[in-house]
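In this view, the complex is presented without one of its protein chains, the others remaining in place.
Labels run A, B and C following the written order; every chain starts at residue 1.
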Amino acid sequence: MPVLSYIQAINAAMREEMERDEKVFILGEDVGKRGGVFLATEGLYEQFGADRVIDTPLAESAIAGVGIGAAMYGMKPIAEMQFADFILPAVNQIVSEAAKLRYRSNNDWSCPITIRAPYGGGVHGALYHSQSIEALFANQPGLKIVIPSSPRDAKGLLKAAIRDPDPVLYFEHKKAYRLLKEEVPENDEVIPIGQANQVRDGDDLTVITYGLPVHYALEAANQLADSDQIETTILDLRTVYPLDQAAIIKAAQKTGKVLLITEDNKEGSIMSEVAAIISEHCLFDLDAPIKRLAGPDVPAMPFAPTLEKEFLINQDQIKAAIKELAAF
Amino acid sequence: MPVLSYIQAINAAMREEMERDEKVFILGEDVGKRGGVFLATEGLYEQFGADRVIDTPLAESAIAGVGIGAAMYGMKPIAEMQFADFILPAVNQIVSEAAKLRYRSNNDWSCPITIRAPYGGGVHGALYHSQSIEALFANQPGLKIVIPSSPRDAKGLLKAAIRDPDPVLYFEHKKAYRLLKEEVPENDEVIPIGQANQVRDGDDLTVITYGLPVHYALEAANQLADSDQIETTILDLRTVYPLDQAAIIKAAQKTGKVLLITEDNKEGSIMSEVAAIISEHCLFDLDAPIKRLAGPDVPAMPFAPTLEKEFLINQDQIKAAIKELAAF
Amino acid sequence: MLKHDELGLSNDNVLEMYRLMVLARRIDERMWLLNRAGKIPFVVSCQGQEAQQVAAAFALDRSKDYTAPYYRDVGVVLALGMTAKELMLQAFAKAEDPNSAGRQMPGHFGSQKLRILSGSSPVTTQVPHAVGIGLACKMNQDSSIAYVTLGEGSTNQGDFHEGANFAAVHKLPVIIMVENNQYAISVPLNRQVACEKISDRAIGYGMPGVTVDGNNPLVVYQAVKEAADRARSGNGPSLIETISYRLTPHSSDDNERTYRSSEEVEQAKEKDGLIVFKQYLIENNVLTEDLDAEIEKQVKEEIDQATDYAETAPYPSPESLYHGVYYE
Partner (left out) sequence: MLKHDELGLSNDNVLEMYRLMVLARRIDERMWLLNRAGKIPFVVSCQGQEAQQVAAAFALDRSKDYTAPYYRDVGVVLALGMTAKELMLQAFAKAEDPNSAGRQMPGHFGSQKLRILSGSSPVTTQVPHAVGIGLACKMNQDSSIAYVTLGEGSTNQGDFHEGANFAAVHKLPVIIMVENNQYAISVPLNRQVACEKISDRAIGYGMPGVTVDGNNPLVVYQAVKEAADRARSGNGPSLIETISYRLTPHSSDDNERTYRSSEEVEQAKEKDGLIVFKQYLIENNVLTEDLDAEIEKQVKEEIDQATDYAETAPYPSPESLYHGVYYE
């Protein structure tokens, strides 16, 4: 198996799906000759031409809306938002249209669009190139929201998103793009949307998280297994909306101690719903209060390195939280 | 004290604030001669003229964005969105701009705008005139979200919103407009934003809710006190973002049994965060799992009366949930 | 004055057009009666716009083109094959309604079979959708084209601009027709736009733009036909503005006396396209008063039957609320 970075895995997923199905095409800003500002679409313009890798005018509501129209026709558009922060002009198209199309037409029309967007901080992106935006969409039935935590997942989940008959928001962590590398199958591995993934097994406590923090949690858990004999179960949500309730309940019950981690602001994050699910279903299984480790409730991650650092969750915090919970 | 309906209280708050402060003005669709499609601004055009009660072109991003610009100048705009469902084209202006203006300028600029919008269902409004849209904004530090549950609160909270130096989203339940009536002080009662309100006292269990369900919960609680001797504490959140953590914790601890009610879809609602707060802070005070009563996870409330009814939470469900929890 | 045979329309063609206009008008009138009798909760009218609607639809290839009509386009959908019965099923919100199975309000059309894109309530979102259809047609060498309508107020939404621009840059087979009926609810044209004609916007997109008399179906037919030919031969999109007047209040919830005089409305009624066209047909010996009476009679019967059927048809079952959120 070739070793691919997270962004290479994303690129490979798109290439393979475009080779497999003529209905798949890409539209977005600078996705053509430029290959995307992060190079996610590198080489695709050359391979598939300007008609299937479409540089759009600078207008996100049109990118989403035109994609939705094409999806209604039966195409399988992959719409790229240059940064997740810039998906906001397209919220009406995504929430009022994509999410509700099947429902409002009683299954007559559908909207098989994938909307990709780089999210997350730690890359000196400042307030508007660092945000976690998933919670804003995570109350909209009809949508699915996928956030991969590794190259292999990135590929398999993107393939699933493209093939999905419903609209999928696919958020990719821009710091993971080149940081994460691993062996990724060349074959047609499609990872089902809607299922969380246990990435580590352990009896002392459970960490539930998604995206880049899965990587950090794994590092921390492995170190603490060595240094402190703390054994941690880690559940990677993979799909953050709608949540895999059964997997969350099972993972929480397994250890009775739960640490929830997100890079997003704390209040109103994905982890609020995870905590709510656990508190509805596993109250008597818990041996410690649920703990959330999240970004602070400030509008977004600032530019200055001192502030960016202060905003981001770090390994020390994760380890301290794990130890505290294990000792509870 | 005069008896006012919920919408009359809203109208009175705007009139009084416009009389008090020349910087207050209204902009929105049909707010002028028409007095608003629900008549929330009735009579204000006549009293204050077309320059302070401005009929805008049909464009929500401009209503928000122009309001934000005027607020930067030092004005106190009240922007009306005709229905909360139609705030979505303005999400970028609200989230990227209003919410972040003070922070990104390090307190140099501020944005004292109030954005009013009728939300909620039960009025045959179908998918796009019935939505609860608060959760979409309830992860954005810099914003405040207020939802009054009674005429008196509607007036006092709207006055507070208009005077607030920061952007406030003020959602008014359209079914409450003419359903709810009570005595409302004529004087300058300003109800502070950020503080929940205990509207009923009881030792058996705690209901936490906001908006129109407060009214239903009160009815149910009073009936069950008579019929079943169940005594319920009811906490009206009033401000749904950022939440009044202290009041939530206190109310949960008081009875050890908590029922959370929202008209919104369940997953990712305001009640998810309330449950998370309780599960972080009051685990050992709880005698029963946290229970959430909410709308189903379907895109929105349909038009047909059978479906609207099936979507909406009703008195029977509230009573059954209270009884079940009391008996736990 | 332009004659129908110069446009290649036979006497049968124009009689059929006239019949559909009458049918649309009478359906609308019946709906108001039903609404005032408390039998249906809501009506939004086509009255005053039927002539342009039917004429425009006739200029399309109704066997293969796609349409994204807006809520007043009863004339369009009838011309495309929707029946009075189907419209009444929608008005009564019954399970058999093919548009949405009673989920959406009247005026929210949609039919995969008739290639009518499902519409929502937030105005103007359909413009990018139609552009997406145009894009898909072009990519698939499908000679179908996309036709989309909206009101003049709605042209002030960002989605109009973004959609029109996208269509022009990519030379897509799209016709955007603006039905300018002088009002957006209560807001008259001169408070919506400051340009002389809505079609003046076309030059800013680099597409042809024309303004025609919406009360003269033959000039509308001609303009749409030209635009359709242009689109089908690869020469890109067109903007057409049709001028008429909204003869009813905005909807059954509106009170138009707050913002316009009955004299103004009465004057407009004299120019009603339905009357204008009837006169034309009589003067040109296509229609007689007898034949007209016969048409009216048939239409009435059709509507009577449709109403009876719809009124007694079953509502969607409560359980159906939960279906069609995602692919099942």
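In this text, a residue touches a chain if its C-beta (ideal position, glycine included) is under 8 Å from a C-beta of that chain, and two chains touch if they have at least 3 such contacts.
If you're wondering where the values come from, they're calculated on a predicted model, not measured in any experiment.
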Which of A:Leu127, A:Ala160, A:Ala176 or A:Met271 contacts the chain that the document leaves out: A:Leu127
Contacting the left-out chain in the complete assembly, out of B:Pro2, B:Gly43, B:Pro165 or B:Pro185: B:Pro165
Which residue of C:Leu114, C:Val169, C:Val210 or C:Val265 touches the chain not shown here: C:Val169
From A:Met1, A:Ala246, A:Ala304 or A:Ala327, residue that would touch the chain that is not displayed: A:Ala304
Interface with the unshown chain - residue positions in chain B: 25, 51-52, 54, 56-57, 59, 61-62, 64-75, 77, 89, 92-93, 96-97, 100-110, 141-142, 144, 164-166
Hidden partner chain, residues of chain C it touches: 156-162, 165, 168-169, 171, 190-196, 200-207, 236
Interface with the unshown chain - residue positions in chain A: 29-30, 32-35, 37, 55, 57-62, 85-86, 88-89, 124, 126-129, 296-299, 302-307, 309-311
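In this section, only the chains that are shown with their structure count from here on.
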Most centrally placed chain, judged by C-alpha centres: B
Chain A-chain B separation of Cα centroids, rounded to whole Å: 30
Distance between the centres, which are taken as Cα means, of chain C and chain A, whole angstrom: 41
Shared interface positions of chain C, touching two or more other chains: 100-101, 103-104, 108, 120, 122, 158-159, 325
Interface hub residues of chain A, defined as touching at least two other chains: 61, 89, 92, 96, 100, 103-104, 141-142
